[in-house]
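Here is the structure we will look at, set down as structure tokens.
Below, a portion of the complex is reproduced, with chain positions unchanged.
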Amino acid sequence: MTEEYPTLRVSLDRGVANVVIDNPPVNVLDVQLMTDVLKFLKKVRQDSSVRVIVFSSADPEFFIPHVDMTLIDEPTAFDELALEAPEGLNVFQAFGEAVRHQPQVTIVKLAGIARGGGAEFVTAADMTFASKEKARLAQVEVLMGITPGGGATQYLGQRLGRNRALEILLGGDPVDAETAERYGWINRALPADELDAFVDRLARNIAALPDGVIGAAKAAVPAVDLDGGFTCEHQAWAGLFALPAAEKLIRGGLERGAHTREGELRLEDLLRDLWEELKGQPNG
Amino acid sequence: MTEEYPTLRVSLDRGVANVVIDNPPVNVLDVQLMTDVLKFLKKVRQDSSVRVIVFSSADPEFFIPHVDMTLIDEPTAFDELALEAPEGLNVFQAFGEAVRHQPQVTIVKLAGIARGGGAEFVTAADMTFASKEKARLAQVEVLMGITPGGGATQYLGQRLGRNRALEILLGGDPVDAETAERYGWINRALPADELDAFVDRLARNIAALPDGVIGAAKAAVPAVDLDGGFTCEHQAWAGLFALPAAEKLIRGGLERGAHTREGELRLEDLLRDLWEELKGQPNG
């Protein structure tokens, strides 16, 4: 299947589709990766031989670090994806909602950094299991002068409680897997060397259930309707994205090393330092 | 009071009713146990001398392992209970809702295994405190080819968040008390040797409160209305229960040792092994 999806490695084993995200250098959520994931989800939607989808990363350090920041200079890059977005959802929200409403059971196996749109992907999945030693989750958008625009405000507000959602959304700091577990963001934090075996066993067990069981369970615990909130989220995001601060932070961030391994490993500091400098300038 | 309730040992001390479930060999939730619990709840409903009800088990290994699986061969056994179920609720949902809407404070002291309908009972109670060493909670229904039909999908969906609810409902694995606490399923996990003293003190303190306080607190934090969800849950459950897989798993499970101590202690493996064999058969 892999030739179909330039950024994914897909394999199917006894009802479990293992989808490994492989979009070097750091798995940025760009148009190609979004296109590939959506294409895959759509293709298997009606395929009863696929019962569980496990997403993981080919990169030991990064799951998805955030949405492609070059969007700032190519605002039309996502236009094709936007054509397929359901009424009332922007292209990033539509991406999360496609994951959240997939009929199969979706599981994220998280062993690296997931930030911004990558963290939204994680949260949209049905379940997430994360490495205690290596996983990090963050909504880093505020450090780019914006708020999340792909579902995080609604997903986290609903799942974490407003107190913790605001801390994550406004603090911008990464949390480790044990904190994410305590906050209810993910299902569980597991020792790195147990993560594969735990997720594999769970996925296989679920895939082996009698016909109809997965659908019945997902129907009995439907995804909460968040439509009103998405409009509010989009307005907040779009309003900020149009301001000079966001432009300077995103373009400046790219110049300073975002999208490179070194830059991404210290992205929070990189953006905070940049903002300190920008604020000090006459027209900052 | 005990003669009234063949499966319960009831004692009252300073406003606290201690209800010990004693339905050998393993405390299966059968017609008699359901009848006794409902009869007890109804009897004390208007009794202002009973303020707190603490449920525990006479069996050190089992609280309630699940609903009586012989239901598969005696579908009319629950007919009498069904006559008393409120409009829109099946007999198992009506059981949970009777617990959840009891005017007294209901507390489960959990020191053994509670699965399926037994776990639904636990979740329906106002509070649960569980032994770190001995308590286990599971929704094991999927291993019988069905989804829960007595409230678990709604209770867990509402209390745990969809990510953890789906893990519990579809994974079918038991979780220990510390995991159940982290997931918000129960109030607290406590060391086994502190459980009795903790619950006794709390129950006694609540029972000693001035008149009207318990009712005021419960009125100010009403049980969430889940009626729409119960219909959805029932349809999912009933649709699967009518399929051959459920019949084979439940009847086959009984033949392999369910309802016996040995079988119940390894029920998950017993059912998974059975399903592997059934799937391997020509008409499996």
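Going by the order they are written in, the chains are A and B; count residues from 1 in each one.
One rule holds in what follows: a residue touches a chain if its C-beta (ideal position, glycine included) is under 8 Å from a C-beta of that chain, and two chains touch if they have at least 3 such contacts.
If you're wondering where the values come from, they're calculated on a predicted model, not measured in any experiment.
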Quick tally, homo complex: 2 in view, grand total of copies 3
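In this text, only the chains that are shown with their structure count from here on.
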Centroid from C-alpha atoms only, then distance subunit A to subunit B, rounded to Å. What do you get?
36
Tell me, which parts of subunit A touch subunit B in their complex?
105, 125-128, 159, 181-182, 184, 186-188, 202, 205-206, 208-214, 216-224
Spell out the residues on subunit B that touch subunit A in their complex, using ranges where they run on.
142, 145-148, 153-154, 156-157, 161-167, 169-173, 179, 182, 184, 229, 232-233, 236-237, 239-240, 243, 245-246, 249, 272, 275-276, 279
